[in-house]
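Yeah, one chain of the complex is gone here, protein chain that is, but the others are all in their spots.
Should a chain be cited, it is by its letter among A and B, assigned in written order, with residues numbered from 1 in that chain.
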Amino acid sequence: MKKEYKVIGKPIPKQDANIRVTGKAIYGHDILLPGMLYGAILRTEHPSAIIESIDVSEAIQLPGVHCVITADDVDVNNIGYKRDHPILKKGEANCTRDEIAAVAADTKEIAQQALRLIKVNYRIRKGVYDAFEALDESAPQINKFISGKFENKNIAEKFHYEHGNLEEEKKKSKHIVSRRFTLPRMTHACMATSNITASFNNIDKKLLLYSSTQVPFLYQRDMAHALKMNPSDIRVIQPVIGGGFGSKLDMHPFEPICALLSIKTGRPVQIIYSREEEFIASPIRQPMVIDLTAGVDKDGNFTFREINIIKDNGAYTSWGATTPFVIMQAFSSLYKVKACRFDAKAVYTNNIFAGSFRGYGNPQATFALERVIDLLAGELGMDKADIRLLNANEKGEVTGQGLHYDTCGHKECLETVIEHSGYRTRSLQNNDKRYKRGIGIASMLHVGGGAKIYRSDGCGTTLKIDPYGYCTIITGSNEIGQGSETVLAMMASEELGIELSKIKVINTDTDVKPWDVGVHASRTSFVAGNSLLGAIRILKEKLNKKAAEFLKTSHFDFDYSDNMIIPVNTKEGIALDKVVREMHFSAPNELAIASFFYEPSSKFQDKDFKGNVSGTYAFAAQAIEVEVDTYTGNVKVLDIYVAQDVGKVLNPLLLGGQIEGGILQGVGYALTEELLMKEGRILNPNFHNYKMLTASDIPDIHFYPVETLDKEGPYGAKGVGEAPLIPTAAAIANAICNALDLDVLDLPIIPEKILTALAEKKGTK
Amino acid sequence: MDFEIINPATTLELLGTINELQSKHFRFGAGYSDLLMELKKKPEENLVVINLSQIKDTAFTGLTISPDHVRMGAMVTAHKIVMNEQLNKDYPVLHQAALTLASTQIRQVATVGGNLCTASPSGDIACALVALIAHCEIMDSTGKTKSIPITDFFLGPRKTVIKKNEFLNGVLVSANNKLSKNIYSAFLKIGTRRSMECSVVSLAYHIQTDDDGDIIHAGVAIGASAPTIRFAKDACDYLIGKRFDHIHQKEKEEFATKVLSYADPITDIRATAWYRKEVLYNLSKSIFE
Partner (left out) sequence: MIKEHKESRLKEEVLHVISFMLNERQVTCKIKSSTVLLDLIRDHFSLKGTKPGCYEGECGACTVLINEAPVNSCLYLAVNANGKNITTIEGLVKSDGTLHPVQESLIEHGAIQCGFCTSGMAMSIKALMNQYENAQHVPGDIRIEIPTRNEIKKYLEGNLCRCTGYVKIIDAAEQLFAKEDQ
């Protein structure tokens, strides 16, 4: 039985849309503090070199320059998930991003001029720009801060996972398919470039940071470690954030550098990346090579998967190195599979290092897996939809890795897109000489209720109602454009019967808000939502008690509606604000305030990576139709049919925005986006040659939400943010292969790759 | 990026400015979408920019359509071309080239003169004008003008015949042949995206047929396929006298081969020379499909 809600499920626009659409929202780029200086960073000229000397004497003499720092001027710790990353580099440069020196000056122009006056002597050395080469015994050790924990000096991190009897399942397999997939560097390209404003108060020694981090509490701790400060002396305020998508999960060197410039000068300092710097020095999706071997029995049941992944870690280790957590989930648990063996290594090279990016390794994994499923179906002569439906995940399933699917919309998502796309009924005629059409299907599994990879995956909320009946939600979670503020306000409005215009969300200040692990793993609506609902329950108990007292009733069951508290099944109630005033101003004088910390029921995985890591799981399927121009290799994506198990639609308008935005990033990943590198340098650090799709490139997107009402989720909802882009590249690749009978193994599938493949097939190239 | 700027308000003032600056390093600024990017990447010392965008003379800024030709002042914007109904009807190749240039915003400022004088091998409007066998009206600092065929205008990447004491005043395109009954005219631009592209390959063609459907005029130009935009003369000559809708496979291939003979593309981050040739050949054939 579906419950009727007054606010939940309604298409309510973002509550902060009005400030954003009028230009009144204050982003990091708009902050101007009294006495503020402008910081700028000198990066290495060579991706791999010995730094013989740095001479800043001319730069410091330039009028308007306040401070120049190099590694010799600062006493700091390394940063990064493995603490293998010096903030300022000393002695050697290991990748094109390396920060050699930084300046603070009166104006941006003077700061840039000062950088040009810094003289660095480099002794260029041969770099290692290929992960396989880096694994060779003869390769030099690239990162000197990592001690030999693994068998090879250039391994930064490794993962091994297995379930089932692989050898046995291999024997049972009728067909086995093996392929090597190569995945490119994609970058977040947030519309606002990276920025920070640091203001150190040298009287009380406290540091204030205006930062667009998406994980403020982890950031506060990382910053404190880097600067050798007490975390509580660092206050992080988040201005309006111009795009995240995972790029702001790690703390990057420019952030402590800006803090150091402020500490040294005693003045506020601001660093804003140019677009070119953003392309060069902000994170990327992990490039990797995936070797996948998979089998199927005579009836079409998946038997086993064997996976070997080499990830190009770049010169330093970011959270990106931990994406195998998610990658292995796709391989172990998307569709039923009896045995799985998974190995992944992140390998140091002199390339730029990766970070986290929406999907966290899952788009790469899903691309490989869903391509191979098409190939297996081909070997068997089985329909590509049927093989998926046969093996689809089900409610109640506990996967080999120990994920519990208490609700599961996998099959329903597949069925929905198969039906709506007309997959089974579409005519297979492809007579046009030039334009060829094809359709492809792919699905995905992702965490839908946070991911317990930190000690806590929780979120705190403090909720108060003021004497005028307005509600303030102080939440640990953040708004990075996705609409979490609005969804939380809607939940409070639903539960407390207060209209949205009377609900405020405070979420930008670590000195004020309670702890939260941050925006990642599609967790905010789920975790922060449950946290808020917990606080509401507590506050309602207090209000109910007071209302009962006031109404002189023994009734303890109330409806909250239209700013009134009304005993259930009666008409006469009492105004909410009146109850709050009564609480505040009459004995025993109590605040209408409540706090709650929600910790998802998920478990830390054991050392074998087994365990129920998320509160719930999200599923999605996409069917995509393309038309390929065989004269040019251009692919036109015609229609995208997407069904996603979202648990419960909380706000269809915001949900649609997440789906469409995610999908277009997925289309870009499939067809156009790649940060090109040669010998450690980026060849296309601009929007001109890094091809993000424009409004005129968009396909028609048909979205069908699937509601499975998960008991763990707020109102049954699951996380939705990352899922939309995960299966897109796979489905597009499958569609192209369907249209042209090709075997696509790498992304992006640019026009030239298609013409080359066609020419090779014809034997003309 | 630092420079001095001079803002002549009339052509006369412009001539004076050019005369005065003969011993100095100067550049012309029209729409600035290319110039500012270039100067940001590579600042030039002691540069004077002669700002053309405040000159009001209609010979420089206006678009005039007369019975025997169309004349576009050098400062006519891509947007103005796009919006003109007559150009759209008579010269679809030019309309389409202007419409695929960069973005809506850039088209408001990008000029015909800028597109020609930048002499980029991938210039869109320039490629269409080569297919239309336009004439360039060049004025020197004494106020004398001469007209040269556009096929003689480009010397190499970013090099034109314009001397230091000269500037491009306008462009002339002849009216379509009086006998022409049908016009087959288009600008085919290939890139990865549908917008915001710099051509990886482009093909401009403007073909006129008479009452019988026989080709009486053909102009074909290729972009991003050689150091300059090139006019595929042999390919054009080959078409004269043929029935446009009766060109068979062999002839299409021969035509495409002739077009391709003008190509001498490079390999860069956007595409290989192989791809450029392959696409150019395919596009050439596609004209008749």
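The rule is simple: contacts are C-beta pairs under 8 Å (C-beta built on N, C-alpha and C of every residue); 3 or more make two chains touch, one makes a residue touch a chain.
All figures in this text were calculated on a predicted structure; none of them were measured in a lab.
Among the displayed chains, contact with the absent chain in the complete complex occurs for A, B. Considering the whole complex, the residue from B:Asn19, B:Thr58, B:Gln108 or B:Gln249 that touches the absent chain is B:Gln108.
Listed residues A:Pro47, A:Gly400 or A:Gly481: the one in touch with the omitted chain is A:Gly481. Within the full complex, the residue among B:Thr11, B:Asn51, B:Thr160 or B:Thr228 touching the omitted chain is B:Asn51. Only one of A:Ile503, A:Leu654, A:Ile682 or A:Ile754 touches the chain withheld from this view, namely A:Leu654. Mapped onto subunit A, contacts with the missing chain fall at residues 11, 13-14, 17-18, 20-27, 29-30, 56, 60-61, 63-69, 73, 105-107, 110, 188-193, 240-245, 264-265, 274-275, 480-483, 653-654, 656-657, 660-665, 686-688, 692, 694-696, 698, 701. Taking the complete complex into account, residues 1-5, 7, 29, 32-33, 36-37, 39-40, 49, 51, 53-54, 65, 79, 82-86, 88, 102-106, 108-109, 194-196 of subunit B touch the chain not shown.
Throughout what follows, only the chains that are shown with their structure count from here on.
Those residues of subunit A that touch subunit B in the shared complex are 433-434, 631-634, 671-672, 676, 683-684, 687-689, 691, 693-697, 750-752, 755-756, 759, 765. Those residues of subunit B whose C-beta lies close enough to touch subunit A in the complex are 190, 192-196, 198, 200, 269-272, 274-275, 278-279, 282-283, 285-286, 289.
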